[in-house]
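Yeah, one chain of the complex is gone here, protein chain that is, but the others are all in their spots.
On to chain A.
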């Protein structure tokens, strides 16, 4: 995608006219210095989270600020993972994983079928369907939460993983369909036709020619869905409030409220554990993120 290359390589600096070269070099040095400061500003909170999580809690509650975990400890992680007196981390992590992975899988399959329909076929309500997908993305989840709660309650699916998964599938579907539609559009249908001329069936041509070309798009879209579902907070807070049914964000919030401001070190350890998968995935697909969003897909 163009944005990836743009971010990584960018355009080469224009050759400067000779007499201005000295001035340019100076200003480049100044901009570079500024960029280091800004890098620190952006990265600092992430660093501070990790840094705090490796320090003993009594030490971060001292008058001295430790910019480096000189008394390195894993105790906070032990507290988060194994302390029986607190809302346990492991079930929440398992819930999050199950819900998120199921959501991504189901949403990808459903969205893939829909994307084929709107890109490879001409039918009456095609345009209407795409516009509907766009409009649905604009309905604020916070406004829907009341009635989603009641609908799920009506199905007796409150505090179940199935209930939350169904809602998440619906939440990530519009975005997933929209993005996949772009990817399928990018593979010319002529390629399939060439395969069909060579004797493939229509489905066979799609499966053997188009599908392999779509694999990177499917992975990227799946990762977007993963991040969205993994980070989702409001819906999980309302639908799955029972401790054994919580997902990680709700668990983290409960952990925060229970520990108040007395154990920041453990809270940072929990926060780090929740953030790491997202940060890793995010760095993998970062380039596609911008281009996907600009072409109409919407983050959370």
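Note that in this section a contact is a pair of C-beta atoms (placed from the backbone, for glycine too) under 8 Å apart; a residue touches a chain by one contact, two chains touch by 3 or more; residues count from 1.
Operating definition for what follows: contacts and distances are computed from a predicted model.
Chemist: So one subunit is absent here. Using its UniProt record, which name fits best from "Spore germination protein", "ABC transporter permease subunit", "MoaD/ThiS family protein" or "2-oxoglutarate ferredoxin oxidoreductase subunit alpha"?
Modeler: "ABC transporter permease subunit"
Chemist: Tell me which of A:80, A:99, A:214 or A:275 is the one touching the absent chain.
Modeler: In the full complex, the listed residue that touches the missing chain is A:275.
Chemist: Return the single residue from A:92, A:111, A:220 or A:246 that touches the missing chain.
Modeler: In the complete complex, the chain left out is touched by residue A:111.
Chemist: Please pick, from A:23, A:150 or A:208, the residue that touches the omitted chain in the full complex.
Modeler: Considering the complete complex, A:150 is the one touching the chain left out.
Chemist: Identify the residues of chain A touching the omitted chain, counting contacts across the whole complex.
Modeler: Against the missing chain, chain A presents residues 2-3, 6-11, 13-14, 27-28, 31-32, 34-36, 38-43, 45-46, 48-49, 52, 60-62, 65, 109-111, 113-114, 116-123, 126-127, 129-132, 134-136, 138-151, 153, 166-167, 169-171, 173-174, 177, 188-191, 193-194, 197, 230-231, 233-234, 238, 249, 252-253, 256-257, 261, 264, 267-268, 271-272, 274-275, 278-279, 282-283, 286, 289-291, 293-296, 298-300.
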